[in-house]
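The complex appears here without one of its protein chains, the remainder shown in place.
This part shows subunit A:
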Amino acid sequence: MSALTLLAKTDCHINAGCAFPAPGLHSFQFKPIFTVGGVEFTKPMLLAIICMVIVVGFFWSAFSKPKLVPGKLQLVGEIGYNFIAKSIAGDVIGKKGKQYVPFLMSIFFFVWLMNIMAIIPLANFPSTSRFAFPVALALLVFVTYMFLTFKTHGFKGGVKNLVWIEGLPKPLVPLIVLLEFIQNVITRPFTLAVRLWANMFAGHMLIVMFSAAAWYLVTPSFLAAVAGGSLLLAIGMTAFEVLIQFLQAYIFTLLAAIYISGALEEAH
């Protein structure tokens, strides 16, 4: 835990006349590891690359030489593959979903692993709590969504698919068209990115908060009990985060599938 490390170094406790180093936005900003031509390379980027290597490495060792009777690693990989292919692509998009499985699977495992990094010792930071990473993925989903909408329906049909709802009373048409446009073209990509980012941001903040407080309050006084409670909460939040990390990766992937499905649908 970065905050904890700092606290441990600084030995900042409540009885040492030290103000509580409350976590904040600064907890999400890192000194560059190195700088190349004015471009700063930071820890979240390193973690994203490590996640990429782990995802590729895992599925490479599981799937590169597949056997008819799978080994343990291949079996685990197949469970992951079937989860995306059947529970997300198959259930949401249907038969056409088969060709989007690689996209959805890359999103899910990349996002999930970046989320998990929040509770992995030494990493202790979810790259997805830096807004740029969810934005990058949401942007890809949005581009795919738009591309498929216009590819399936043509320009006119695509626009209609995005803003039009059949059978509206005439006075409502301008309002609904405006709302539909805002929802499909502006809100969808924005909320997709913000939902993931905010969840991981808040989760990291909570864990840092309770960990920092536990360390800050560890003193030879009754406050040690409060410190113990804070530590328990930090542990509890960590366990809870495991669930959130999976859930957010799942929701992100599920929504991507729903958008793709909406783009492929005949008029709605």
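To be clear about the criterion, a residue touches a chain if its C-beta (ideal position, glycine included) is under 8 Å from a C-beta of that chain, and two chains touch if they have at least 3 such contacts; residues count from 1.
Basically, contacts and distances are computed from a predicted model.
Novice: Missing chain's UniProt protein name, "Oligopeptide transport system permease protein OppC", "Putative cytochrome P450 124", "ATP synthase subunit b" or "Nitrogenase iron-molybdenum cofactor biosynthesis protein NifE"?
Specialist: The UniProt record for the chain left out of view names it "ATP synthase subunit b".
Novice: Taking the full complex into account, find the residue in A:110, A:210 or A:252 that is in contact with the omitted chain.
Specialist: Counting the whole complex, the residue in contact with the absent chain is A:110.
Novice: Touching the absent chain in the whole complex: find that residue among A:43, A:153 or A:188.
Specialist: Of the candidates A:43, A:153 or A:188, A:43 is in touch with the missing chain.
Novice: Just to verify: which one of A:21, A:90 or A:229 makes contact with the chain not shown?
Specialist: Answering carefully, the residue with contact to the hidden chain is A:21.
Novice: Touching residues of subunit A against the unshown chain: what are they?
Specialist: Per the touch rule, subunit A residues meeting the hidden chain are 2-3, 5-6, 21, 24-31, 33, 39-46, 48-49, 51-52, 55-56, 59-60, 62-64, 66-68, 74, 77-78, 81, 101-103, 105-107, 109-110, 127, 130-133, 135-137, 139-140, 194, 201.
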